[in-house]
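Here the complex is missing a single protein chain, while all its other protein chains stay put.
For reference, chains read A and B in written order, and residue numbers begin at 1 within each chain.
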Amino acid sequence: MFSADYIKDMDKILSKYDQKRAALLPLLHYVQGKEGKITPEAEKNLAEYLSEPVVHIHEVVCFYHLYHQEKQGKCHLSVCQTTACALRGAEDLIGYIEQKLNLKPGEVTADGKFSLDVVECLGACEIAPMLQYNNVEYKGFLDKKKIDEIIEKHK
Amino acid sequence: MPTLTIDGKQIEVPAGTTVIQAADKLGITIPRYCYHPALPVSGNCRICMVEIEKQPKLQIACYTPVADGMVVHTNSPKVLESRKTVLEFLLVNHPVDCPVCDQAGECKLQDYYMEHGQYDSRLSDVKVKKEKKAFSIGPTVMLDQERCILCTRCVRFSDTITKTSEFGVFNRGDHSQLDLYPGKKLDNNYSGNVVDICPVGALTDSDFRFKCRVWYLAQTKSVCPGCSQGCNITVEWDKMRPHQQKKARVMRLKPRHNPEVNDYWMCDKGRYNYRFIDENRIQYPQLGDEIISWDKAIDTVAGAVKSLKNTNRIGVIASAQLTNEDLFVVRKLFKDTLKGSQIEFDAPQADGDDFLLKADRNPNTAGAIKILDAKGNAQEIIEKAKAGEFDVLYVFGVNLIKLYGKDVVAAIAKKVKLFVYQGSNVNDTCSYAHLNLPSSVYAEKEGTFTNCQNKVQRIWQAFTPLAESRGDWQILSLLSSKLGTELTYKNSQEVFQELTKQVGAFGDMSYEKISDKGVTTT
Partner (left out) sequence: MEKITSRHFGIPNSHLLETYRKDGGYEAARKALTTMTPAAVIEEVKKSNLRGLGGAGFPTGMKWSFIPANNPKPKYLVINGDEGEPGTFKDKYIFEQDPHSLLEGIIITCYAIGSHKCYVYIRGEYIKSINAVQAAIDEAKKANFLGKGIMGTNFDLEVVVHQGAGAYICGEETALLESLEGKKGFPRLKPPFPAVVGVFGCPTVINNVETIACVGPIIAKGAEWFAKLGSEKNGGNRLFCISGHVNKPGVYELPNGTTLRELIYDHAGGIPNGRKLKAVIPGGISAPLLTPDQIDVKMDFDSLKAIGSMAGSGGIIVMDDTTDMVWAAMVAARFFAHESCGQCSPCREGSGWVYRQVKRFYDGHAKPHDLKNLPGIINNIGGNTICAFGDATTMSIGSYVSKFRQEFEAKIKNDNFVPTA
């Protein structure tokens, strides 16, 4: 079962929805925000909290790109590879990041500092080529120099 | 009620019926993977598409409700093309394991490809690989994720029928995988049903794995003898290769659709309990340690009971495993002919569940009560036997040691002059009986059972009795002849005909009326 503090926050989220199960996506974001990933323990607790079979919780976790079951690096880079960014050189930049950090998409560096993900359109084609940094900020008009800066900052 | 035309045939159906249901009623089978009449509609396989006049696009038959005046074509060129298309997409990533897949011969990919596909493959790329192949997901079922066409029948089954929610589809696109929740096992009492509903070889039965190719199997309709629910089943037995599988005949049991009894399902306890048909059988009449002939066996019994007419010194413990026909002849012989016998029966119980499995683990308790006019508890007979009040104790297939204990049975064996055990399978009681008579199992009989809802259902004979075993009533008929009363039944149907005249509850039933769906007694 979740801790009392969690439950207080979760109850507040749950109150916005007219059916219990509808709170699942925001609750997963909440738990992931607190713990850095979704664990089987969390899935079980959510299943209990929402009175849903745990298999359907896990289905949701595996379906959506933003939920992850492993911890990301302290600096997580999601680089867009869809058409507009691809046209403006995203492929080369992805290769550059891979080489610089010795990292393949989906991996975390050994020291846990960086992780890389190659994603589809993030809705920022006007600043292509771009990436999302730590699932929050968008950084665009990327070139090797800007990438070097980001990496330096979080080494 | 709306009337529609499918392939030129008209039918009137209740409003709300879907096109695929209406077609099924007409005997027109539209291909389907994800559709199953007992499960909520999913509409994801897209192979049941049909052409409906006045509608520009093809529609899925499983989801489209009928409308009055609707005209449907299930075999137009457009429809045939769309089926080919769906098949091609499903086979793109399919491993085509047919040579090593148990589903071969009853696989809907094979069947529909032969019927509707027959195209040359256009695949020049690698197939998507999935994690689990030949993976055991529980005591009864194996999973192969690559063979899975993601119809989600098993997911809907585990959500809505057993409500145990083991299955899910994880990830997206062509990397979607059917799996159980990590760490969970499929081990509820209805796990075997997912193998039945899986249209391909993704979920296969561990018990049946690599055992027998399905085209060697014959099917005989029957009723499961495992409990009083009387789930309708099909006994599937090897008709062509008796030298395989250590000469066992039955390879598996499958549920048979009966909307009033078991719908499309059967429990695992019933499904996997068929080995007794071929294993551990009493094969020959045996007096003490000596195997004897049937003549000698019948003579032995006749000699013992001849003088006991009207004496109250014959005790009979019948079984709720016997058919109505068997029980009727028990009554005819021991009550009508030998008068003065004391007849009861035992019906061993165990745990039931809240779906199909009943605590009464016998297929014909209701029949035994009605036909023998008995209670279902042989305690009194046992007491009398212990007290030496019987000269002959005749037991039909009940393992007395399990119910009453070794000491009781040992004591009885010493007290009675002749302790007869007539049964199909060897158990501990046999070694205490003086005379063991081999009888057939249900799959070797024609007859009827009465289930817990008083429904009388037929069982058909799949194959002849093993070794020297004979039908229960047939053995008693021999005995009756020896005692001077000829029972002139030529077959079980004739027994049943007389039964209906003498046991009121069976009214005016007949084998014809009962057919393969059953009729309820009064």
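One rule holds in what follows: contacts are C-beta pairs under 8 Å (C-beta built on N, C-alpha and C of every residue); 3 or more make two chains touch, one makes a residue touch a chain.
Given the structure is predicted, the values throughout are model-derived calculations rather than measurements.
*Asks:* Taking the complete complex into account, which shown chains does the hidden chain touch?
*Replies:* The chain that is not shown is in contact with A, B.
*Asks:* Considering the whole complex, which of B:Q21, B:T74, B:N93 or B:S469 touches the chain not shown?
*Replies:* B:N93
*Asks:* Residues of chain B in contact with the chain that isn't shown?
*Replies:* Touch with the absent chain occurs at residues 41, 43-47, 49, 57-58, 60, 63, 82, 85-86, 88-90, 92-93, 122-126, 128-129, 149-150, 169, 171-176.
*Asks:* What chain A residues would touch the chain not displayed?
*Replies:* Residues in contact with the chain left out: 16-19, 21-26, 28-29, 50, 52, 56, 59-60, 63-67, 78, 81-84, 86-88, 119-128, 132, 135-138.
To be clear about the criterion, only the chains that are shown with their structure count from here on.
*Asks:* Indicate the whole-number Å distance between the mean C-alpha point of chain A and the mean C-alpha point of chain B.
*Replies:* 52
*Asks:* Please give the residue numbers of chain A that touch chain B in the complex, ascending.
*Replies:* Chain A reaches chain B through residues 40, 53-56, 58-59, 62-63.
*Asks:* Applying the document's contact rule, which stretches of chain B touch chain A when the two form their complex?
*Replies:* 159, 165-172, 180-184
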